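One protein chain is absent from this view; the other protein chains keep their places.
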Amino acid sequence: MSERRVGIVGYGVMGRAHAYAYRTAPLIRPSATTFVPVAVSGRDAVRVGAAAASMGVEAMTDWRALVERADVDVVDICTPPGTHSLIAVAAAAAGKDVICEKPLAVTALEAAQALEAVRSAGVRHAVGFNYRRLPALSLMAQLISEGALGEIRLWRGTWLSDEFVDAAIPFDWRFERSMGGTTIADLGSHLVDLALWMVGPIVEVSATSSTFVTSRDSPEGPRMVEVDDASSALLKFAAGAQGTLEVARSAPRRPCDFVVEVNGSRGTAIFSYARLNELWVGYVDEDPRHYGLRRIRVEHPSHPQTAGWWPLGQGVGYDASLVNQAADLAAAWPDGSYEPDFVQGAAVVDVCAAMERSAAERHWIHVAP
Amino acid sequence: MSERRVGIVGYGVMGRAHAYAYRTAPLIRPSATTFVPVAVSGRDAVRVGAAAASMGVEAMTDWRALVERADVDVVDICTPPGTHSLIAVAAAAAGKDVICEKPLAVTALEAAQALEAVRSAGVRHAVGFNYRRLPALSLMAQLISEGALGEIRLWRGTWLSDEFVDAAIPFDWRFERSMGGTTIADLGSHLVDLALWMVGPIVEVSATSSTFVTSRDSPEGPRMVEVDDASSALLKFAAGAQGTLEVARSAPRRPCDFVVEVNGSRGTAIFSYARLNELWVGYVDEDPRHYGLRRIRVEHPSHPQTAGWWPLGQGVGYDASLVNQAADLAAAWPDGSYEPDFVQGAAVVDVCAAMERSAAERHWIHVAP
Amino acid sequence: MSERRVGIVGYGVMGRAHAYAYRTAPLIRPSATTFVPVAVSGRDAVRVGAAAASMGVEAMTDWRALVERADVDVVDICTPPGTHSLIAVAAAAAGKDVICEKPLAVTALEAAQALEAVRSAGVRHAVGFNYRRLPALSLMAQLISEGALGEIRLWRGTWLSDEFVDAAIPFDWRFERSMGGTTIADLGSHLVDLALWMVGPIVEVSATSSTFVTSRDSPEGPRMVEVDDASSALLKFAAGAQGTLEVARSAPRRPCDFVVEVNGSRGTAIFSYARLNELWVGYVDEDPRHYGLRRIRVEHPSHPQTAGWWPLGQGVGYDASLVNQAADLAAAWPDGSYEPDFVQGAAVVDVCAAMERSAAERHWIHVAP
Partner (left out) sequence: MSERRVGIVGYGVMGRAHAYAYRTAPLIRPSATTFVPVAVSGRDAVRVGAAAASMGVEAMTDWRALVERADVDVVDICTPPGTHSLIAVAAAAAGKDVICEKPLAVTALEAAQALEAVRSAGVRHAVGFNYRRLPALSLMAQLISEGALGEIRLWRGTWLSDEFVDAAIPFDWRFERSMGGTTIADLGSHLVDLALWMVGPIVEVSATSSTFVTSRDSPEGPRMVEVDDASSALLKFAAGAQGTLEVARSAPRRPCDFVVEVNGSRGTAIFSYARLNELWVGYVDEDPRHYGLRRIRVEHPSHPQTAGWWPLGQGVGYDASLVNQAADLAAAWPDGSYEPDFVQGAAVVDVCAAMERSAAERHWIHVAP
């Protein structure tokens, strides 16, 4: 059993969640290679120290030093979106494989730079669209790719959060576009990744954005909020399907309610994250006496991404998506392929950028090829 | 107790449902004036005869004769959308009050003609947007107008049906645009009415439409389908809110699943027609320990549109919206006012027409004032 | 088309609901015979007058006079349970067919007297267990009787209401056992009827009862409450199944939440009244990839008790159960058979009486044959 040593850049929620995943993946799904965190970096020495202690790894305050450690094989980037590309480029230059949290970048240019860097360096690369590794969403993708739902005609995705509802939340990096990215980039990227994965390329978008709380307090006085509170978009897929996408951080009492539905010529499938162990599916050719949708408990051994998890009915949580991601990476690297990688990550950024531009220019935008 | 004699044009599902409502309204909510159907018209003598017998009224095969009967005070139009305006104009000319099923018309011009006719004739007019009379949607409107949800920022409405999924359904008037109207007009008009009622004028739209089954069999051979299977739109409200609207008749195993949600600065409210006795509501200022949404059983005597109905928890169905509509009309006419009337009905058509044009021209369209 | 003239005894919620049903049944499901209310009786002249006006029938203050009217063919008993048997006996003696609201009586003796009276008189008889006429419960019974669920092993029924939660509600006839009957009799009788209908005879019960608010105010001072607030029971069915039943009027914010579930050797079916247009069903032999339960929208034309109702997805309410009951009675009488009749009604009372006795004596009780 070989080890791949991981350096985690960023000790926030995502850094900690990734550490959790590396720690548990071998227990859920043993593989020949295991990922073992060895260091975590962050600017605040006290806080990164505490985080490192809880992870059982070394603390560092300079991410560049972490990236260049000889004992680091894989760099896992868990910092704010605006820093992803820079760190990825540095990691690639240091010859490290790179796992980057989503979105790959907050602009199409930065995403392209990151992609170019890993390609030039010949290192492996992955983007942390963890929801692909939830059993229910995996089953949904499987049903679509098998044709069980027929030709996909309609796709809809919404992500409703209340993160920005409170006007009293002071300005921080999340409201700074070059650091946090738009809400389209932050929440929308997950939805776009799922859409591209399940239905294929998006060719054209029409979008609109609103910022309801336009300025927020900061130690230096009020600052303009640079990102959207909410955005919505119409989508045209290359394969002929039509879609709608909506993201909002201004929906009271909606913490992270993301819903994805597809309607095909032969069936419908619906996933609602608030019930992440379930998938609703109905087919047109079923006995009309059973007219309706079935609620599949996606915990059966025959379902994807359930291997090693709990007995049917016990249910997994958010962490399972990350543990499965870590297990799939451990199984795929260093010799095999893993998706989504920077190619997919950059494609997502392209769609998000097209939405941002459409919202600004108020007309349909072709997604850059 | 005075009687207003009603002539119903059309004996299909809607004609029958209206007859049901007139029959039961006096029992649910007695009023000084009662609406009493006296005749129903339809082209097929055998079928209209059977329908008339079940309604206990006279059958007629000529709607023009019905409209001109001396013993008819109110004409209730329950025919396909493309005929609404013509019949409304004739009824107004005959001096009758007019109740018209939604949508008021399939084009903005026809809607304007109908509105002009009732205004010129000085007759009363109403449009059958029955869902406004559901207790749960009434409560939702009430909470918004009272400011309980704060300033409305986001509105979303979807209506998913599987009416057109089956490609083997032969061509009929529903696929003929000048008769059945688009899916935007048919299903979308309900959503637009609710949006205008709750959030106020819509000023701009960007829409897109698809027809997945482009031709259907007819006795004369294949005919081109003239209406959309599915459409979606981005909305800008005059008051600053942003919205999304989606209608589809191509969603398998989704019979009539319409959902309306608003997010305001202080709260969220969600209505799902499949659970029409419920409204989900949450406020930002609640104890965080109660974080979430409450499911209101909208059957309490303190709720609107519950008077005369069943004990709390027993639940009403679709019919209650029509019975409440009939009771409200009986209470309002002949001396008071009733909404929605042709003014609102025409405003809805204007928004739908803007969406249709936007989908055709593929850019944002200002809604005609 | 012949008419059967109905005299309704009692103008409360149930009297009004039955009047509603007679009025609408011909429109939903036309039949050769129609039931036409002609009179309603009640002790309070003013209130029964108002009720009669809204029903469009004659008001009477003496139920005995109503029962003996020559122009009454059918007596429909909608009074408190403790009066059912007396009125039924009088109606039978007058040669009238009898429809009696549930429960048939509050004691086994009274039930037997009512049954004996209709048998001796040779009149027709029916008991108002209306929920049998809901599409979803009808489908559930159909699936069981067809064997789709296999051999039934477990049955559970609960009915949770908050009717008696408030200790400030003053004493009235509902708290008087000889008039209102126990909660077992009032709510439990519906559940028992469904159990007997679907699973067959119950042979033995063990029950327990509690009264949490033991005395209530009355104009004459505090009075002892004579009925249970809540009761629960273990059941043994003749066919080998085991069951649990619980009824409560002391469950806050649970207005009328009745749930019935069966588990058979081949499948499960669940009905929850709060979603009365749905039935949940799952079979052991389905593809494990579809593991779970399907939510049937019981509104398809292939479903029982949907004839004449609204388009799929629109949904019916409580009233539909009564309208279907009225339509079935009109179709069955005067020449055919109808169930549940007094035989079934008395069998339900026998089971309820056994539960009451078991709760009092605190041991298992065999249900009287």
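Each chain carries a letter (A, B and C) given by its place in the written order, and its residues are counted from 1.
We adopt the following convention: a residue touches a chain if its C-beta (ideal position, glycine included) is under 8 Å from a C-beta of that chain, and two chains touch if they have at least 3 such contacts.
Note that this is a predicted model, so its numbers are computed, not measured.
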(request) Check the whole complex and report which displayed chains the hidden chain contacts. (result) A, B, C
(message) Just to verify: which one of C:S232, C:N277, C:T306 or C:Q344 makes contact with the chain not shown?
(response) C:S232
(message) Among C:Q113, C:S178, C:Q242 or C:S272, exactly one should touch the missing chain; which is it?
(response) C:Q242
(message) Need a quick check: the contact residues on chain B for the chain that isn't drawn.
(response) 139, 278, 281-282, 288-297, 299-303, 312
(request) Extract the touching residues of chain C with respect to the undisplayed chain. (result) 149, 151, 153-154, 156, 158, 160, 162, 165-167, 206-208, 210, 212, 229-230, 232-234, 236, 240, 242-244, 246, 248, 250-255, 263-268, 282-284, 291-293, 362-364
(request) By the contact definition given up top, give the residues of chain A that touch the hidden chain. (result) 1, 13, 16-17, 19-20, 23-24, 26-28, 30, 50, 53-56, 161, 254-257, 273-277, 297, 299, 310-320
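Definition applied: only the chains that are shown with their structure count from here on.
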(request) Would you kindly tell me how far, in whole Å, the mean C-alpha position of chain B lies from that of chain A? (result) 40
(message) Centroid of chain B to centroid of chain C, CA atoms only: how many Å?
(response) 35
(request) Provide the list of chain B residues touching at least two other chains, using ranges where the numbers run on. (result) 254-255
